[in-house]
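Removed: one protein chain of the complex. Kept in place: all other protein chains.
Presenting chain A:
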């Protein structure tokens, strides 16, 4: 039971972290190439960020689309219906570049504080 509860807490915490950076992670993946929702979810999972549910991912994609950081197009899937593909825009690349530096500074600050204790 204790182990279960502990892993639930870990999952909650990771979900909270992800909420703040999911849009940047999506932009980062799209900077490597166009993609669609399910493929993005799989890429995020294989990057070790855990399972991203569609109900979380697609609203983020809609916000990125609305703010002009990504553009979209529909492409026929192999045998199946069309898929919605996302492309990062020039504005999206600019935001990603700026945020990358800010994130490195932020993560460095967090790391410096919480690792100080274990280093002793």
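As a convention for this text, a residue touches a chain if its C-beta (ideal position, glycine included) is under 8 Å from a C-beta of that chain, and two chains touch if they have at least 3 such contacts; residues count from 1.
By definition in this document, contacts and distances are computed from a predicted model.
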Hidden subunit of the complex - UniProt protein name among "Arginine ABC transporter permease protein ArtM", "ABC-type multidrug transport system, ATPase component", "Succinate dehydrogenase subunit B" or "ATP-dependent DNA helicase RecQ": "ABC-type multidrug transport system, ATPase component"
Residue in contact with the excluded chain [from A:9, A:31, A:47 or A:62]: A:62
Missing-chain contacts mapped onto chain A: 36-38, 41, 53-55, 58-60, 62-63, 66, 77, 80-84
